[in-house]
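With one protein chain removed, the remaining protein chains of the complex are shown where they sit.
By letter and in written order, the chains are A and B; residue numbering begins at 1 in each of them.
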Amino acid sequence: MDKDFKVEITSDVKKVTKRIAFIKDRDAARVKKVDEDMVMTFPNLVIREIIAFQVMVIVLVLISLFVDAPLEWIANPEHTPNPAKAPWYFLGLQELLHYFPPVVGGVLLPSLAVIALIVIPYFKINLKKDGLWKELPRQTLTGFLIFVGTVSLVLLLFRVYAMLVPTIIVSTFMLIPYFSKRNNIFIEWLGSRPLSWWIMTWFVIIAVVLTTIGTLFRGPEWSWTWPWQRIY
Amino acid sequence: MKKIFDRLVRSQVWRSIFRHGLPESNRTRAEAIFFNFFFHLHPTKVRKRSIKFTYTWGLGGISFGLFIVLVITGALLMLYYRPSVPQAYGDMKDLQFVVSSGQFLRNMHRWAAHAMVAIVFLHMLRVFYTGSYRPPKEFNWVIGVILFVTTILLSYTGYLLPWDQLSFWGISVGTNMIRAMPFGIGEMISFLLLGGNIVGENALVRFYVLHCFIIPVAAILLMAIHFWRIRKDGGV
Partner (left out) sequence: MNKLRIYFAISSVVFLFVLAISPLKDFFSEWRGYQLAYNEIIKELPQRIQPVDIGIKQLWVRKLDVVDRCTTCHLGLKEKALVNAKEPFRSHPHIYHDFEEFGCTICHNGQGSATSYKESKGKVKYWDKPIFPREYMEASCGKCHKEQVVIQAPILSLGRKLINEYNCAGCHKLEGRQRQWVPSLNGIGSKVNRSWLVNWLKNPKAYFATAKMPNFQLSDDEANTIADFLMTFKSFSNNAILEPLPSLLIQSSESQTATLVEIGSTRLRESRCISCHPFNGKGGYVATDLGKVASKVNLRWLYNYIKNPKHFQPNVEMPRYRFNNNDLTGVVAYMNSEYVDFDMAEPPSHTPDPLYYEKGLVLVKKYNCRGCHEIENIKNSEELGPDLSFIGSKKLYEIDFGLSGISQSLSSYIFTKLKSPRTFSSKMKMPNYELSDEQAQAIAVALLGNTSEQIPEELKIKPKPASTFTPQGKFGKLVNDLACFGCHTMFGRGRLVATDLTLEASMAKQEWIDHYFKVPYSLRPILTERMPNLFLSDDEIKTLVDYMEKVFIADSLTNDILINEATVAKGKLLYSEKYGCGSCHQINGKGGFVGPTLDKVASRLQPGWILHWLKNPQAYKPESIEPNNNFTDHEAEAITAYLMTLH
């Protein structure tokens, strides 16, 4: 009786534990997924983790040795410093409050941002890996222009140039692959970015710009102040 | 020398602590992971791709490392701190002037806290750009976002504790933002948070308890789930 199967034994003992596969002749042997290279967690991962931790602590210790944590005057409820600033990670928000009414800037927009972050994995557009203009480019363009137009108009209305400028820049980059005649690696790369990538990038840029402005460029009465003009 | 070491390793005490031999073979190496409480969340083997530094930049791990540093320095700082007015501020001065390495401890805690907010944010960006939120890891992404918010809350509640002008007005500005929420919800939340209508001693005690117990416990729980799910979804 002929064997109607083959036996394969992988021999690279160091990489993979021994595995025997029975492949019947009737099946067309087809590799669906390539076995990835595996390594032992100990020591490969563990040592990397320890190095990362040690380097982090070293950097932290050096900073702590030479830069003291700030401690100002004792709290005085009767004297508001000008400007009164929240911790740096809220200064983007405080900057928003400067432009929008409190309900919008302080409640609506930040809540929307957090909710949007949470629901990312549950929306189809976020799961698509295709470039923005791959399917139905014309309809996409119309929708895109309407959305960007509305947002820009609102921002212009409230004079939020700090958000308007990044919005326009990001939109321009989004449009380049659509209109561009030439093709090079950069444009191709831009074209392959999915919508979710663009939205996130837009969000991050705005968050960074607002936080930077709030932290470094705001002085008394929240007026525009260059970092080197600040008295304190 | 080697003899002594060998005897030590073979002694009953050693073997009762480490239930495996020296990690010299793949078997003992694997045992070193799954017989170890601290490492057992890890698989015994990992993909070579996923331990490549430039894939994850180690941001999640560093965030966790910072958390550990914060817990240690924070616990030490608690020894010298009283959440009352005006003692809180005086304790900051005592840390600076008389506690051995007190200023150093406080610096470590402060800078690690700022770094953690930034690094957790970067970690979130990395996860997004590598598409690691895709099914089946979508819920872990949600936990991650909640952990990010928790990190900010931890940092924010700690910001009040030195009781200086910076912290007082930082918190006042922040709670005024909350107060902008409509239908009186904002007022309610801010009242609950501050234990009053203004930032005062009640607020200090509440922020202290939140900062030192409630939020850290929540964060540890969430982190445990976060890590466990990473493992279950085939990560490290």
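Everything that follows uses one rule, which is that a contact is a pair of C-beta atoms (placed from the backbone, for glycine too) under 8 Å apart; a residue touches a chain by one contact, two chains touch by 3 or more.
Only a predicted model underlies this, so the values are computations on that prediction, with no experimental measurement involved.
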Absent-chain contact - pick from A:65, A:112, A:153 or A:216: A:65
Touch with the omitted chain, as defined above, among B:101, B:130 or B:197: B:101
Absent-chain interface as seen on chain B, which is shown: 90, 93-94, 96-98, 100-101, 104, 164
Positions on chain A where the hidden chain makes contact: 43-44, 47-48, 50-51, 54-55, 57-58, 61-62, 64-65, 71-73, 76, 79, 81
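The rule is short, and it goes like this: only the chains that are shown with their structure count from here on.
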Chain A and chain B, separation of their C-alpha mean positions in angstrom: 21
Residues of chain A that touch chain B when the two form their complex: 14, 36-46, 48-49, 52-53, 56-57, 60-61, 63-65, 67-77, 79-81, 84-90, 93-94, 97, 102-103, 105-107, 114, 117-118, 120-122, 126-127, 129, 197, 200, 204
Chain A partner contacts - residues on chain B that touch it in the complex: 23, 26, 29-30, 32-33, 39, 42-49, 51, 53, 58, 61-62, 65-66, 68-69, 85-86, 89, 92-93, 96, 103-104, 106-112, 114-115, 117, 124-125, 128-129, 131, 133-135, 137-139, 141-142, 145-146, 148-149, 152, 155-156, 159, 162-174, 177-178, 180-182, 186, 198-200, 236
